[in-house]
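Working notes, beginning with the structure itself.
For this view, one protein chain was removed and the others were kept in their places.
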Amino acid sequence: MSSATLSNTAIKQPNKLVLWFRYLRRNPSLTFGLLILLFLVIFTVYGLLTIDPKDAYPLAVRSKQPPSLEYPLGTDFFGRDLYAAMVVGMWQTAVIGIVAGALGTIIGTILGFISAYFGGFIDTAVTSICQILIPIPAFLIQVVIAGSIDKRSVTIFTMAFVVLLLAWMGPTLVIRAQVLSMKERQFVSVAKLSGMTSLGIIFKEILPNLLPFIAAAFIAQVFQAVFASFYLAIVGLGPVREPLLGNTIWAAQTQGAFFNGWWWWPIGPAVAMILILGSLALINMGMDELANPRIRKSE
Amino acid sequence: MNPVLKVVDLEVSYYTDAGRAKALDRVNLELHAGEKLGLVGESGSGKSTMALAMMRMIKPPGRIEHGKVMVGDIDLMKLSEDEMLDARLSEIAYIPQGAMNSLNPVTRIGSQMTDAIKAHQPRMPKAQMKERAIHALESVELKPDVFRMYAHELSGGMKQRVCIAIGILLEPKVIIADEPTSALDVVTQRQVMETINNIQETIGAAIILIGHDMGLMAQSMDKVAVMYAGRLVEVSKVREMFTDPKHPYSQALIRSLPKLDVKGVFQGIPGLAPSLLRLPSGCHFHPRCQERMDHCDSVRPENQVLASGRRVTCHLYDEEAKEAKQVPA
Partner (left out) sequence: MNYRILTKRLLFLVMVIWAASTITFFIPRLSPRNPVRERFAELARTGGFSPEDLEAIVADYSTRFGLDKPLLQQYGDYMWSIARFDLGVSLNKFPKTVMELIAESLPWTIGLILITTILSFILGNWLGALAAWPKSPDWLKNIATSFVLFQGVPPVLLGILLIFFVGFRLKLLPLGGAYSIGTVPNLSFEFFIDVLRHQLLPGIALVLGSVGGWVISMRGMGVTIQGEDYVTFAEHKGLGPKTIFRDYYLRNAMLPQITGLALALGNVVTSAIVVEGIFALPGLGTILFSAIRSNDFSVIYGIVLFITIAIATLMVVVEFLYPLLDPRIKPQ
């Protein structure tokens, strides 16, 4: 029986870059998020290269100046150049976000993995702790922790630490769920049958499939970290001297910026923060769409 | 007597990322009142698409390109959206495959039946609607209690029968049952098939039963229609189909059925059903056909009527069909 003689003109697949661009066009969330983030990164890098960081701290320049050519974002009550403050603040926010986000993801991944893979008592313990801590608003615990630390010893890194302490639960549960479902799936049993060692299975079979979830968890964690540190700063629990964006807004409000007519003081950081959180949220949503084929739109 | 269902040159395509797939290619079909037609074919042959097309439920990226679906005197394709809504369930009803999830989990069975009645006859008093619904439930051998129950309280077979009951609520002219017994065990299968036969006798509807269980078809159907790659390749009376199938594909299908008295190697059909995106030219079946002729790969076979009233789509019968046309009716 002869097989079908179909003209098999191989369909020419466009190269990877073009496929990527087409995908970005269908996923406006991811695209916009990345674009805004790119803009912020360029802004910060350029800023860091051009300003004098000392200007971001009190008593550096003339105070209470509205925006002008010399001080593009004006100056505040304490004599900071708000443009310099914004640049340094963004950099610091990025540090907190990435450090706390990365550490939170790593801890969460390891914990979630161990919990799911080995099961038993460890699993019950870890999940119970997560379940009991989750209803407690993380922000409040962070307030307690941050409030107990001597205000003078609060630094960027203590903030990152405080944020981290409550960040690991999310990734733990997500990764655990994924590993659990993978454990049951056939490709793991097949690997076991073919004699792969436990470690081999972990690294060669499970981990590659976890990567998209870990990546998504990382973005979500960075977002959470930036969000949490912002909230702490805005209630006045941040390292007050540092020009963190949340700190600036807090300082502005406590000095009654709007009532005194110094509108430029809280607006700059507010807009910057909106862009940062907005872009992270968009990227987060875009990643969701990437990972969940059901919501994915087709061309 | 006029056929109660007449499908003329129905064409449906799906426009996917990978290209245009022709799911139904000029399908023609006729059914008279009270007739039972079994529609068989491999997965992807177009059986379900046919059912959906007749109900005008093809959604993008699919499109009904062409064709008529006459139920009685009405061409469903020419109806407006609202008129079609009305026609569904009252003129032509569809009983879904795998009723496991076809019932609303959060409302009672009764309200799911009465809302169907209400949509078509809004002026009927509630009590009467309830009576009708309970009557339908009894017709499928379900107790009136079911009216007040929720879907999760019913077994698979019961849920399927509820769907059948809904299908007969408004006494449609045509009922399409899409693999009504595939998800059920043998005992329940028999019950459901009996139910379908019973209700068909009571309301005299024409029934199209979609499936791939040939044995079931042999037991209950009057006619059998075979689909392959979007084309209706043969329609014959059930006896004729099993004893003297005409189309090479039907022949291969019948040959592949295990027989009780003959022990031997199973006969499959070599090759694979083609992807609807890359259909073979001419006759879709020609790559796998053992009786392929020269022009089978270039000339498209037409759906022809043979002397006995049977329809075949195959070049083997071109002559026979011509002769049949010449014989005065």
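The chains carry the letters A and B, assigned in the order they are written, with residues numbered from 1 in each.
Simple rule for what comes next: contacts are C-beta pairs under 8 Å (C-beta built on N, C-alpha and C of every residue); 3 or more make two chains touch, one makes a residue touch a chain.
In this text, all values refer to a predicted model and were calculated from it rather than measured experimentally.
Considering the whole complex, the residue from A:51, A:95 or A:145 that touches the absent chain is A:145.
Residue in contact with the omitted chain (choice from B:87, B:154, B:269 or B:314): B:87. With the whole complex as reference, residues 131-133, 135-141, 143-145, 147-150, 223, 227, 230-231, 234-237, 249, 253-254, 258-259, 263, 266-267, 270-271, 273-274, 277-278, 280-282, 284-285, 294-295 of subunit A touch the missing chain. The omitted chain makes contact with subunit B at the following residues, 55, 57, 85-90, 93-94, 96, 98, 100-107, 111, 115-116, 119-120, 150, 152, 163, 166.
Simple rule for what comes next: only the chains that are shown with their structure count from here on.
Between the CA-based centres of subunit A and subunit B the separation comes to 53 Å, rounded to the whole angstrom.
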